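Missing here: one protein chain of the complex. Every other protein chain is in place.
Up next is chain A:
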Amino acid sequence: MDTILTAKSLYKSFGSIQALTDINLSIPKGQVVALIGDNGAGKSTIIKILSGVHRPDSGSLWINGNEVNMRSYSVRMARSLGVETVYQERSLGEKQPLWRNVFVGRHLRNALGFIRVKEEKDLTLAMLRNSIGLKGVGISADALVSTLSGGERQGLAISRAMHFNSALTILDEPTTALSVKEVGRVLDFIRSIPDRGNSALFISHNLHHVHEVADMFLFVARGTIAYQCRREEMSVAELFEQLETLSMAPYDHERTVA
(Lines give C-alpha, C1' and ligand atoms only; values in the text may rest on other atoms or scores of the structure.)
Protein backbone atom coordinates (compact mmCIF):
# COMPACT_ATOMS: atom_id res chain seq x y z
CA MET A 1 0.00 0.00 0.00
CA ASP A 2 1.17 3.51 -0.82
CA THR A 3 2.10 5.53 2.21
CA ILE A 4 2.29 9.28 2.45
CA LEU A 5 4.47 9.26 5.55
CA THR A 6 6.53 6.65 7.36
CA ALA A 7 8.46 7.14 10.60
CA LYS A 8 11.09 4.64 11.59
CA SER A 9 12.44 4.19 15.07
CA LEU A 10 11.97 7.72 16.41
CA TYR A 11 13.48 8.55 19.80
CA LYS A 12 13.05 11.83 21.61
CA SER A 13 13.98 13.00 25.09
CA PHE A 14 13.51 16.31 26.86
CA GLY A 15 16.30 16.56 29.38
CA SER A 16 15.91 13.52 31.59
CA ILE A 17 12.43 12.66 30.30
CA GLN A 18 12.44 10.00 27.59
CA ALA A 19 9.31 11.21 25.79
CA LEU A 20 9.41 8.78 22.85
CA THR A 21 11.00 5.36 22.45
CA ASP A 22 11.21 3.53 19.13
CA ILE A 23 8.18 5.02 17.38
CA ASN A 24 7.34 3.29 14.08
CA LEU A 25 4.31 4.28 12.09
CA SER A 26 3.07 4.70 8.55
CA ILE A 27 0.16 6.66 7.23
CA PRO A 28 -1.36 5.21 4.05
CA LYS A 29 -2.47 7.51 1.27
CA GLY A 30 -6.16 8.31 1.38
CA GLN A 31 -6.69 7.16 4.95
CA VAL A 32 -7.35 8.69 8.35
CA VAL A 33 -5.16 7.45 11.16
CA ALA A 34 -5.92 8.18 14.81
CA LEU A 35 -3.46 8.46 17.69
CA ILE A 36 -5.05 7.46 20.98
CA GLY A 37 -3.56 7.51 24.44
CA ASP A 38 -3.44 8.97 27.93
CA ASN A 39 -2.38 12.48 28.84
CA GLY A 40 1.36 12.74 28.56
CA ALA A 41 1.65 9.54 26.52
CA GLY A 42 3.62 11.34 23.81
CA LYS A 43 1.04 11.99 21.09
CA SER A 44 1.75 15.69 20.67
CA THR A 45 5.46 15.03 20.69
CA ILE A 46 5.07 12.54 17.83
CA ILE A 47 3.21 15.02 15.66
CA LYS A 48 5.63 17.82 16.49
CA ILE A 49 8.40 15.65 15.10
CA LEU A 50 6.38 14.75 12.01
CA SER A 51 5.59 18.40 11.36
CA GLY A 52 9.15 19.63 11.81
CA VAL A 53 8.81 21.51 15.12
CA HIS A 54 11.00 19.11 17.14
CA ARG A 55 14.03 17.24 15.89
CA PRO A 56 14.16 13.61 17.07
CA ASP A 57 17.28 12.33 18.86
CA SER A 58 17.38 9.54 16.30
CA GLY A 59 15.22 7.87 13.71
CA SER A 60 14.20 8.57 10.15
CA LEU A 61 11.25 9.99 8.29
CA TRP A 62 10.00 9.13 4.82
CA ILE A 63 7.55 11.34 2.97
CA ASN A 64 6.04 10.13 -0.29
CA GLY A 65 8.63 7.36 -0.42
CA ASN A 66 11.63 9.69 -0.06
CA GLU A 67 13.73 9.86 3.04
CA VAL A 68 13.92 13.39 4.45
CA ASN A 69 17.13 14.78 5.85
CA MET A 70 16.34 15.19 9.55
CA ARG A 71 19.07 17.80 9.97
CA SER A 72 17.36 20.24 7.65
CA TYR A 73 13.77 19.16 8.26
CA SER A 74 11.66 22.10 9.42
CA VAL A 75 8.09 23.35 9.50
CA ARG A 76 8.69 25.06 6.16
CA MET A 77 10.04 21.91 4.61
CA ALA A 78 7.19 19.83 6.01
CA ARG A 79 4.70 22.23 4.48
CA SER A 80 6.44 22.25 1.15
CA LEU A 81 6.24 18.44 1.19
CA GLY A 82 2.51 18.68 1.88
CA VAL A 83 2.37 18.15 5.64
CA GLU A 84 0.05 20.64 7.38
CA THR A 85 -0.59 20.71 11.12
CA VAL A 86 -3.27 22.03 13.44
CA TYR A 87 -1.54 22.19 16.81
CA GLN A 88 -3.16 21.63 20.16
CA GLU A 89 -2.09 25.01 21.50
CA ARG A 90 -0.34 28.27 20.68
CA SER A 91 -0.87 28.03 16.96
CA LEU A 92 -2.13 31.61 16.56
CA GLY A 93 -0.48 34.98 17.15
CA GLU A 94 -2.82 36.59 19.70
CA LYS A 95 -2.13 40.23 18.89
CA GLN A 96 -2.13 39.77 15.14
CA PRO A 97 -5.03 40.22 12.74
CA LEU A 98 -6.72 37.13 11.31
CA TRP A 99 -5.31 37.55 7.82
CA ARG A 100 -1.74 37.56 9.09
CA ASN A 101 -2.47 34.39 11.04
CA VAL A 102 -3.85 32.63 8.01
CA PHE A 103 -0.75 33.28 5.95
CA VAL A 104 2.05 33.49 8.52
CA GLY A 105 5.18 31.76 7.29
CA ARG A 106 3.87 31.51 3.70
CA HIS A 107 2.55 34.87 2.63
CA LEU A 108 1.53 35.58 -0.93
CA ARG A 109 4.32 37.89 -1.93
CA ASN A 110 6.17 39.48 -4.78
CA ALA A 111 9.79 38.89 -5.71
CA LEU A 112 11.01 41.43 -3.14
CA GLY A 113 9.12 39.79 -0.32
CA PHE A 114 6.33 42.34 -0.10
CA ILE A 115 3.02 40.85 0.98
CA ARG A 116 -0.01 41.02 -1.33
CA VAL A 117 -2.16 42.33 1.51
CA LYS A 118 -5.37 42.99 -0.40
CA GLU A 119 -5.43 39.51 -1.92
CA GLU A 120 -4.71 37.86 1.42
CA LYS A 121 -7.47 39.81 3.15
CA ASP A 122 -9.97 38.83 0.47
CA LEU A 123 -9.01 35.17 0.73
CA THR A 124 -9.24 35.39 4.51
CA LEU A 125 -12.74 36.86 4.30
CA ALA A 126 -13.83 34.14 1.91
CA MET A 127 -12.37 31.58 4.28
CA LEU A 128 -14.18 33.10 7.26
CA ARG A 129 -17.52 33.09 5.46
CA ASN A 130 -17.65 29.36 4.91
CA SER A 131 -15.52 28.21 7.76
CA ILE A 132 -16.01 26.35 10.98
CA GLY A 133 -17.01 28.15 14.14
CA LEU A 134 -16.43 31.65 12.84
CA LYS A 135 -19.96 32.73 12.11
CA GLY A 136 -19.80 35.55 14.66
CA VAL A 137 -21.30 38.75 13.25
CA GLY A 138 -18.94 41.43 12.02
CA ILE A 139 -15.86 39.24 11.77
CA SER A 140 -13.34 40.98 9.56
CA ALA A 141 -9.95 39.99 8.25
CA ASP A 142 -8.48 42.77 10.38
CA ALA A 143 -9.94 41.52 13.68
CA LEU A 144 -7.33 40.47 16.22
CA VAL A 145 -7.14 36.86 17.36
CA SER A 146 -7.35 38.02 20.99
CA THR A 147 -10.97 39.02 20.34
CA LEU A 148 -11.98 35.47 19.31
CA SER A 149 -13.49 32.84 21.59
CA GLY A 150 -11.71 29.54 22.16
CA GLY A 151 -13.93 27.77 19.66
CA GLU A 152 -13.45 30.49 17.07
CA ARG A 153 -9.70 30.19 17.44
CA GLN A 154 -9.85 26.48 16.87
CA GLY A 155 -12.11 27.12 13.89
CA LEU A 156 -9.56 29.51 12.45
CA ALA A 157 -6.68 27.06 12.90
CA ILE A 158 -8.68 24.30 11.20
CA SER A 159 -9.90 26.52 8.38
CA ARG A 160 -6.32 27.52 7.76
CA ALA A 161 -5.36 23.87 7.38
CA MET A 162 -8.38 23.19 5.15
CA HIS A 163 -7.44 26.09 2.93
CA PHE A 164 -4.05 24.66 2.08
CA ASN A 165 -5.51 21.27 1.12
CA SER A 166 -2.37 19.31 1.94
CA ALA A 167 -1.39 15.73 1.22
CA LEU A 168 -1.29 15.04 4.97
CA THR A 169 -3.24 17.07 7.51
CA ILE A 170 -2.30 16.49 11.15
CA LEU A 171 -4.83 17.55 13.78
CA ASP A 172 -4.02 17.56 17.50
CA GLU A 173 -7.28 17.46 19.48
CA PRO A 174 -9.12 19.71 17.05
CA THR A 175 -12.54 19.34 18.62
CA THR A 176 -11.97 20.11 22.31
CA ALA A 177 -13.30 23.68 22.42
CA LEU A 178 -16.10 23.29 19.91
CA SER A 179 -19.88 23.06 20.24
CA VAL A 180 -21.64 19.85 19.20
CA LYS A 181 -22.61 21.27 15.82
CA GLU A 182 -19.10 22.50 15.07
CA VAL A 183 -17.62 19.18 16.16
CA GLY A 184 -19.84 17.55 13.55
CA ARG A 185 -18.42 19.86 10.89
CA VAL A 186 -14.82 19.18 11.89
CA LEU A 187 -15.46 15.44 11.77
CA ASP A 188 -17.10 15.84 8.36
CA PHE A 189 -14.02 17.71 7.20
CA ILE A 190 -11.67 14.98 8.44
CA ARG A 191 -13.84 12.30 6.86
CA SER A 192 -13.76 14.18 3.56
CA ILE A 193 -9.96 14.33 3.43
CA PRO A 194 -9.56 10.86 1.81
CA ASP A 195 -12.04 11.84 -0.94
CA ARG A 196 -9.32 14.00 -2.45
CA GLY A 197 -6.78 11.22 -2.05
CA ASN A 198 -5.21 12.98 0.94
CA SER A 199 -4.49 11.59 4.38
CA ALA A 200 -5.00 12.72 7.95
CA LEU A 201 -3.44 11.98 11.32
CA PHE A 202 -5.85 12.81 14.07
CA ILE A 203 -5.49 12.95 17.86
CA SER A 204 -8.52 12.90 20.11
CA HIS A 205 -9.47 11.75 23.58
CA ASN A 206 -13.03 11.23 22.40
CA LEU A 207 -13.10 7.61 21.25
CA HIS A 208 -16.54 7.98 19.70
CA HIS A 209 -15.15 10.66 17.37
CA VAL A 210 -12.09 8.55 16.70
CA HIS A 211 -14.13 5.53 15.79
CA GLU A 212 -16.38 7.61 13.56
CA VAL A 213 -13.67 9.01 11.31
CA ALA A 214 -10.49 6.92 11.52
CA ASP A 215 -9.56 3.92 9.38
CA MET A 216 -6.75 2.89 11.68
CA PHE A 217 -5.98 3.33 15.38
CA LEU A 218 -2.54 3.66 16.94
CA PHE A 219 -2.43 3.33 20.72
CA VAL A 220 0.34 5.40 22.31
CA ALA A 221 1.37 4.51 25.85
CA ARG A 222 4.44 5.80 27.70
CA GLY A 223 6.17 7.11 24.66
CA THR A 224 5.77 4.14 22.39
CA ILE A 225 3.15 2.66 20.09
CA ALA A 226 1.78 -0.13 22.20
CA TYR A 227 -0.87 -1.47 19.88
CA GLN A 228 -2.41 -0.82 16.52
CA CYS A 229 -5.40 -2.09 14.59
CA ARG A 230 -7.88 -1.25 11.86
CA ARG A 231 -11.35 0.05 12.40
CA GLU A 232 -13.03 -3.18 11.25
CA GLU A 233 -11.26 -5.08 14.02
CA MET A 234 -12.65 -3.05 16.91
CA SER A 235 -15.91 -1.62 18.18
CA VAL A 236 -16.02 1.58 20.22
CA ALA A 237 -16.43 -0.49 23.35
CA GLU A 238 -13.33 -2.50 22.54
CA LEU A 239 -11.42 0.73 21.95
CA PHE A 240 -12.27 1.81 25.49
CA GLU A 241 -11.23 -1.56 26.84
CA GLN A 242 -7.94 -1.58 24.99
CA LEU A 243 -7.08 1.93 26.19
CA GLU A 244 -7.90 0.92 29.74
CA THR A 245 -5.74 -2.19 29.58
CA LEU A 246 -2.79 -0.24 28.20
CA SER A 247 -2.97 2.47 30.83
CA MET A 248 -3.20 -0.18 33.58
CA ALA A 249 -0.06 -1.93 32.40
CA PRO A 250 2.86 -1.77 34.85
CA TYR A 251 4.96 1.33 34.65
CA ASP A 252 8.15 0.89 32.70
CA HIS A 253 10.90 2.27 34.89
CA GLU A 254 13.38 2.55 32.10
CA ARG A 255 11.44 5.46 30.69
CA THR A 256 13.01 8.06 32.95
CA VAL A 257 16.73 7.89 32.54
CA ALA A 258 18.95 9.51 35.09
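The working rule: a residue touches a chain if its C-beta (ideal position, glycine included) is under 8 Å from a C-beta of that chain, and two chains touch if they have at least 3 such contacts; residues count from 1.
Convention: contacts and distances are computed from a predicted model.
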Margin query: Out of "Proline dehydrogenase", "Monosaccharide ABC transporter membrane protein, CUT2 family", "1,2-phenylacetyl-CoA epoxidase subunit A" or "FtsX-like permease family protein", which one is the UniProt protein name for the chain not included here?
Written below: "Monosaccharide ABC transporter membrane protein, CUT2 family"
Note to self: Can you say which of A:Lys29, A:His107, A:His163 or A:Arg185 touches the chain missing from this structure?
What the structure shows: A:His107
Notebook entry, point to check: For the chain left off this view, which of A:Glu94, A:Glu119, A:Asp188 or A:Glu241 is in contact with it?
Noted result: A:Glu94
Margin query: For review purposes, identify every residue of chain A that touches the missing chain, sorted by number.
Written below: 51-53, 74-76, 79, 85, 87, 90-96, 100, 104-107, 109, 112-115, 117
